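In what follows, a single structure is set out as structure tokens and then discussed.
A single protein chain has been omitted; all remaining protein chains appear in their positions.
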Amino acid sequence: MSTGFALDAGLVLDAGLAALVLAVAVGAIVAGTAFAAVVGFVTYGLLLALVWVRLAAVDVALTEAAIGSGVTGAVLIAAAARLRPAEARSAAERPGVPLRLAAAVLSALVAAGLAMLVLLPSAPAPSLGPAAAVHLPELAIGNPVTAVLLAYRAIDTLLEKIVLLLALLGVWSLAPDRFWGGAPGQPHAAQQDGALALLARLLPPVGIVVGVYILWVGAVAPGGAFQGGAILAAMWILVMIAGLRDAPATGGRRVRLLLVVGPAVFLAVGLAGFVVADGFLAYPASYAKPLIIAIEVVLTLSIAVILGLLASGPPGRERQR
Amino acid sequence: MAEFLVGAAGFVLAMVALGLVRLLRGPADADRLMAAQLLGSGGIATLLLLAGGAGVPAAVDAALTLALLAAFASVAFVRSAPGADPAEPDSTEPR
Amino acid sequence: MPPAVTLASAATAGGFLLVLAIILPAAGVLLALAFGRHAERIALLLMPAGFAIAIAILADVWHSQASLVAVMGGWAPPLGIALRADGLSAMMLVTTALVICAVGLFARGDFGMPAGGGEARAPLVFWTMLMGVWSALNAIWLGRDLFNLYVALELLTFSAVPLVCLDGRAETLAAALRYLLFALVGSVLYLLGVALFYGAYGTLDIGLLAGRVRAEPVVWVSAALMTAGLLAKTALFPLHLWLPPAHAGAPAAASAVLSALVVKGSFFLAVRLWFDVLPGLPGVPAAQALGTLGAAAIIFGSVLALRQERLKLLIAYSTIAQIGYLFLLFPLSTGAAAAGIWGSVAWTGGVYQLVSHAIAKAAMFMAAGLIGEALGHDRIAGLGGIGRALPMTIFAFGLGGMSLMGLPPSGGFVAKLMLLTASVTEGQWWWAVVILLGGLLAAAYVFRVLAPALAGADEPLRLCARVSRRREAVVLALAVGALLLGLLPLRPSELLQIGRPAAPTAIMR
Amino acid sequence: MSAETLYGLCAAALVGLGLFGSIVDPQPLRKILAFNLLGGGVFLLFGVIARRGAAAGMAADPVPQAMVITGIVVAFSATALAVTLLLRLFETTGQATLRTGAPARPDPDSDRAGS
Partner (left out) sequence: MRQVLDIFTVAAVSAGALFFLVGTVGLLRFPDPLTRLHALTKADNLGLGLVVLGLLPQAEGFLAGVKLVAVWLLAQLAGATVTQLVARAVRRGGPPA
């Protein structure tokens, strides 16, 4: 903690940031058009990334910056543009005043209840930080968040990868039968957009370096598989949007293997724990770090492919054989 | 120096926040995107200043990520605008 | 901070079975995605294995008369995550395995991969999601960590939603979207409660939390939020709007899974929350409120079921009613006179209802699927003569209906009788009235189907498709199972007490 | 008032806002958006809890942070699935509404029958 002035400056910044986040959220709810609401949401994600830094959660800030604002924003903006023709009609179906009032009261009650809990003194705040810190040397991992994600609570991370895969299959399942196995979306016309093509040529090499760096640094500092994978995915999406590379066929053998290789390796290492360590997802002593890093590398690959395809939508073309 | 940087971070944030009025008022979607873009640049500057001022060096990585994805919203906007895609997928039901 | 390792979270020898119960179907998901055209074969191969694991866990729990525990990665709670199978979990594991395997056998007819050897959309999605549902449900039955359970809950949502709109019709797309939105808001509310619990007590392990929670505002707020979220996912009245179109629009095999099992996942978590996390807290008003919603669901769902024109919608509305019975568990076993919840009649009756409805409802939805296939429609008015054409199927439907009505000797009879007994002995007679009324209404809507089905047709019945005997047999076997459940009572009530706190009365009040 | 408390109050308000939006907004896309706002509020609460749990030389408790990362992933998957469903609905019916007017067939027994 620092001197009085710094604390004050920080606090003013925090107060302003909190107010800004709220203002943007209110804007996103009351905005006149869906598009304005979505752009509001993009800034909301961006501001949240700042908040996460203020809360000393840089790992989360990275995730929020890549996903919350970046990829989610792109998906929502594209959807808002597509849905514009239907907007007026569905916006007209506003629920009646009683329902709106009831919802407002309910939401206000929930918010008030939470605010009360936030204000209630609960000293000392419980924490698993010390417990997490104790075992870091065993794992030889410097970043406690990575340790939580890949060791202490590894089963959550594993199941969450299955969630991602099922979400992707769910997205694909919405394709017409004849397109099954085909590539997502329409083939983009050869780009005349010089600026976009230039961006899509210049950015990905840098992005790949950054993504790999974020993955690699995750063992000792904020970063890791998910953040790195999200950045790689974003670069891939950019290349696809710009029309430099077409999206791959969803039924392709290589795509399918890339999708499952991360979770599969994770699972295999986990099962090996039964034999070589004490139980599922246990790492043998002194091999913990290399194993965790190996898992992270393949996970990054799978995450990048899954996220990229999730954002690309269901197959929209017949499969070429 | 740390205090100054934190203060500057707050100032930059306050400046770009004013631009958010455009986000609500528009009138064109392009204006809203511009407001978001300005907030993006301001957010990156804020993060960099905080990284120095609040002693969170990793915040630079967050700024790096934001900078990488700064054009994303606008690209999605331009590419999903009607006329950008050669054809709408037809609406035949499966089966 | 108390010591990390408590006696309750020390791993037991059979713990690997718990891991396998979750991981085997999860591995099935990965394999099916990687080797798409073999998805059906992969699922059908995993089914006996999964069934055997469930039975093995049940046998182990029953033999040792103690819970099975597995500690993930050797990291004991609160830092790590444990899985635990008590008697209740074991029972749910076996029920799930039974229903999934039956649905799998049934679905071979609808979701076989095309003969050409290529991969097709509907079969791949169906079989993969079925494995996903199985994995998620097992994770829910076994989970001991509230956040781990959140992930399991989301796994369940993401495997269930695509099943709703497998046919891609506009109505089912809308139904799936509405279901997804309800489910998402529901799980976010649950997650909010999880955050509050962690903030207050620094652990999410159910066992550790139970020892730490006190009657204070944070507990009430988070319990309320979590319960509300879970109710939205369980489709308890008045948050039921999404269920009928979703369950009725899905293919029969999927409807069976959704109605029999998926809604039970979130209900089960509500039970875990109130009985395992907060056992020491007097929740009488909350329990009465839940019971009231349950009673409203029974009446409302049954009346609406009675008014449906289509068979599948009728069955879907009956699910809403039958879910209502489940919630009578709360007032009847946390009531003022409850001495020893786990041995109580209401507790056993509620769990009986959980299991018997799962089996009966799966059978009924699959029967409806066969009827729809044979007739080309599922209008109740057009069922005339179908009893002669598909006797096994109609018989199965009737047996399932007996369980819904609560006629002896079905499992539903035992369940409802126990709930009835409990409400009388607890002096809460008003629930008894609802239970009886619900039974009468159920009888009415089941007979609304059976009467035309068993009557002769006005004109000779023309079937659109031949229905496979094998599939009829699967449905009938499941329906008979629902019936037999009523013939082996009492043993399960002992099973259900395994792993329960030794002296529940001591912490009750 | 500490920064954690400030952000905690902010999180509470966000949850209220998001809940309100996801109940009353008739447009599915904006419901999805409101769900994301709501999720952001919940995650922020986790962040506040993590920050309050700063200990052992860590500026924040890592466990809630890891949960938020998991949560953000799940929220993104949910958004992608919901948006795809919505777009598909729009492609098939030309509308983006949850009111099932079921254009294909008159459906007297849709969910609104009794409510």
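The chains carry the letters A, B, C and D, assigned in the order they are written, with residues numbered from 1 in each.
Keep this in mind: contacts are C-beta pairs under 8 Å (C-beta built on N, C-alpha and C of every residue); 3 or more make two chains touch, one makes a residue touch a chain.
Fair warning: this is a prediction, and the values are worked out from it, not measured in the lab.
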item: Contact set of the excluded chain (shown chains only); value: A, B
item: Options A:Ala81, A:Ala183, A:Leu215 or A:Ile306, residue touching the unrepresented chain; value: A:Ala81
item: Chain not shown, touching residues in chain B; value: 1, 4-5, 8, 11-12, 15-16, 18-19, 21-22, 28-31, 33-35, 37-38, 40-42, 44-45, 48-49, 52, 57, 60-61, 63-64, 67-68, 70-71, 74-75, 77-78, 81-83
item: Residues belonging to chain A that touch the chain removed from view; value: 81, 84, 193-196, 198-199, 202-203, 206
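One rule holds for everything that comes next: only the chains that are shown with their structure count from here on.
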item: Chain centre separation (chain A, chain D; CA means) in Å; value: 14
item: Centre-to-centre distance between chain B and chain A (centres being mean Cα positions), rounded to whole Å; value: 16
item: Touching two or more other chains - residues of chain B; value: 89, 93-95
item: Contacts with 2+ other chains: residues of chain C; value: 79, 121, 147, 151, 154, 158, 161, 165, 168-170, 173, 192, 196, 198-199, 202
item: Parts of chain C lying in touch with chain A, wherever the complex brings them together; value: 1, 4, 11, 15-16, 19, 22-23, 26-27, 29-30, 33-34, 36, 70-75, 78-81, 118-122, 124-125, 128-129, 132, 135, 139, 147-148, 151-152, 154-155, 158-159, 161-162, 165-166, 168, 173, 192, 196, 198-203, 217-218, 221, 225
item: Complex contacts: residues of chain B adjacent to chain A; value: 2-3, 6-7, 9-10, 13-14, 17, 20, 23-24, 26, 29, 32-33, 35-36, 39-40, 43, 46-47, 50, 53-54, 56, 58-59, 61-62, 64-66, 68-69, 71-73, 75-82, 85-87, 89, 92-95
item: Chain D to chain C touching residues, read off their complex; value: 15, 19, 22, 28, 31-32, 35, 38-39, 42, 45-46, 48-49, 52-53, 63-64, 67, 70-71, 74, 77-78, 81-82, 85-86, 88-89, 92-93, 97-98, 100, 102-104, 107-111, 113-115
